[in-house]
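Missing here: one protein chain of the complex. Every other protein chain is in place.
Naming follows writing order (A and B), and every chain is counted from residue 1.
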Amino acid sequence: MPQADQLALVLLNGVTFGMLLFLLAAGLVLMLGAMNIVNLAHGSFYMLGGFVGVAVAAKTGNFALAVLAGMGAVGFLGLVVERFFLRYLRDQMAQVLLTLGFVYIISDLARTVWGSDPLSLAPPSFLAGQIGIGDSFEYPVYRLALIGFSLLVWVGLWLFLERTRLGAIVRAGADDKEMVAGLGINIKVVFTAVFTLAALLAGLAGVVGTRVFTASLTLDWQVLGLALVVMVVGGVRSLHGVLLGSLLIGLVDRIGTFFVPELAMFLIFGAMALVLVLRPYGIIREHA
Amino acid sequence: MKTRILLPLAILVLAGSLVLGACSTSEDEQTIKIGVLASLTGPLAQEGIEHVMGIELALDEVGYEVAGKEIELITEDIGVDPGLCLTKVKKLNEVDNVDLVLGPSSVGQILAIRDYIDENELLTISPMCPTPKMTGELYTPYFFRSSYNYNQENALAAYIAYEEKGYRKVAAIFVDIEDGHGNWEPFKEVFEGLGGEVVLEIATPMETPDYAPYMAQIDAENTDVIWSFHLGGDAIRFVQALDEYGIKDEVPVLCSPATVSEGWLAPMGDAALGIESTTNYSPVLDTPENTEFAQALWDKDQQRPTIPIEHGYVAARMAILALEEVDGDVSDLDSLIEALENLEFEAPRGPIKFEQHTPVQNLYHRVVERVDGELQNTVVGTYPDIGPVWVPAGLE
Partner (left out) sequence: MHRELLSGARVRCAAYVVGGVVVFVVVPQFISSYYVFVFTEILIYGIFALSVNMLLGYAGLISLGQAAFWGAGGYTVALITVQAGVDSFWLCICAAVVVATVLGGILGALALRTKGVYFILLTLALAQMVWALLSPWRSITGGTEGLYGIARPDLGLPLSLSSSLSFYFFVLVFFAVSAFVLYRVTRSPFGRVLVGIRENEQRMRALGYSTWRYLYVCFIVAAAFGGLAGALKVYQDGFVNPAYASLSTSALVLLMAMIGGTRVFGGPVVGAGVVWIIRSVVSSYTVYWNLLLGVLMVAVVMFAPAGIAGYLTGIGKRYGILEGRRRLQTLR
């Protein structure tokens, strides 16, 4: 019978994992909500962020620089993909399939540059080590920091969407492109900005998540699968829904893994199926 | 379908097939063709690339020539999918007409082609494929390997754990794949057979993003040693989790060599220090043969040895020596097989001979240390003459 502190550890892990999933999915939600695009290369962006971050950290020994580099590289890639490719495609099918093509391209390029062995990134020294929780067990500081950081990102995104002009435009653009264009706002630039922002988020998640996931070539499909499950459960267009969905999936996964490790993967998708049967548009549904 | 597509397509296919048909290479008396099946793309590519490196070094040493005949090497990428491995072995055999094959590496890949090599009498020497099935229920006389099988390594590891270290209780956490179970079962059998107890046994899903929940299940006070089998990112995360949650400070770790493989040892950092493992090689093995091998490898590729490179090298050596033995006559398959079975030579790992088509060799007990700023598997014990069916005395 698991003891109280073992359960507490499992729950805490669930929250941490959930917050990391949120970081993963936030960018996807942004893109989807604003531009109605499913970016299948989102996992690839994440993976690339991780690889670049590790490489820069290895060269400079500076964690902050690694994070910026990862974000910057992926952000730039996102900018290029949107500006020179996605923008010219009107049809959703074409857009989705284009991003699929990029999955193969990014994967092979990553393999060429970084090889096939997995890589890891050490946390900055002020975040290394453990901290005592109560008096029963120790918990890695880095993971606690990850929770805090993800919450900051959530708040930041929420503020952006609700309180800034650009955010309002983004939300409006999701509903009614013609109206926004009619107001004299260059919707094309807005879309490019949103896509780039989403890519920046993916790159950021990729670097900070390396401690948990490690950078490897299998990440692209793996991460994509998880992020999409979170979105399906939480509600594809709602930021709060994504947070809820991430936490839910994170907890289900960690608790399930503790009791029945062989069925870990199945539990995540099973939880998703359950939600789907009850609420096909996700737990929180905005703009049907 | 419209004419526009069918007509040009038909012409294209016709022309293409005639060209391809003509390209199907014929047998050449003066050339020995060796095919290589290796994963050059995908997450396991590093191992495949290193196998090829070892093979090329061995062939380079003899100037791509044996018994007066030239050796032609044909390398095929088999990716990750065992289906592609089957496709490529057919290509090597039916189009390139190779005389023997070096490769593949994983269990899935060898199982995919086992029936094919058996039916087509295609001699195959693998630098890996440690599954005992290939010398057991799926035996085929055409399969050899330069590596080991699960039994020999893990039986010895269990013996060392019980008899030499005095561990009595083991907690096992390993990846839920064929290799994971394949390694654990012999360890468990010997450990329990000697009198030990398994206090925890968890098979974790592949690509587990987070080992924290499993850390929660380890009862440090009731465990003498932790056994693991992990690959790649999983290995890194597992070892780092052991360190992060303070478990490594309380319980020693004895694992399958895969977990501390050189491919992912460096990213683990200091978390890996002190982990023990048992296998047939370590890049820092201090013998004249290994030093010479390391030097040759450095001169050619500016690369330090790793287990896959050594295994690839030995697989190619096996082929070369056997071919020399039969004077380059590849048509007499039985003699070639007999030559392989009777081989005995000094490999970088030490002396090697064969039993059930698998090496009988020294096994080394190693521990991870940091030497000259780099992590390595330092050899701390040598156990000679361990064959594929070795068990500790008293457990036959």
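One rule holds for everything that comes next: contacts are C-beta pairs under 8 Å (C-beta built on N, C-alpha and C of every residue); 3 or more make two chains touch, one makes a residue touch a chain.
In this text, all values refer to a predicted model and were calculated from it rather than measured experimentally.
Considering the complete complex, the chain that is not shown touches A, B. Residue-wise, the contact with the chain that is not shown comes from A:L100, picked out of A:L100, A:I131, A:V155 or A:M179.
The omitted chain makes contact with just one of the residues B:L84, B:V190, B:M215 or B:A347: B:L84. Although one chain is not drawn, the whole complex shows that of A:L11, A:L79, A:L127 or A:M265 it is A:M265 that touches it. Listed residues B:T41, B:S126 or B:S256: the one in touch with the omitted chain is B:T41.
Residues 1-10, 13-14, 17-18, 20-21, 24, 40-41, 76-77, 79-84, 86-88, 90-91, 94-95, 107-108, 111-112, 114-115, 176-178, 181, 205-206 of subunit B touch the missing chain (whole complex, contact as defined above).
Annotation for subunit A: contacts to the undisplayed chain at residues 32, 36, 38, 40, 85, 88-94, 96-98, 100-109, 111-112, 221, 224-225, 228-229, 231-232, 236, 262-263, 265-266, 268-270, 272-273, 276-277, 280-281.
The criterion applied here is as follows: only the chains that are shown with their structure count from here on.
On the side of subunit A, the complex with subunit B involves touching residues 2, 6, 9-10, 13, 16-17, 108, 111, 115-120, 122, 130, 137-138, 140, 143, 211-218, 222, 254, 257-258, 261-262, 264-265. Residues 41-46, 49, 176, 202-205, 207-210, 212-217, 232-233, 236-237, 240, 244-246, 263-264, 267-269 of subunit B are the ones touching subunit A in the complex.
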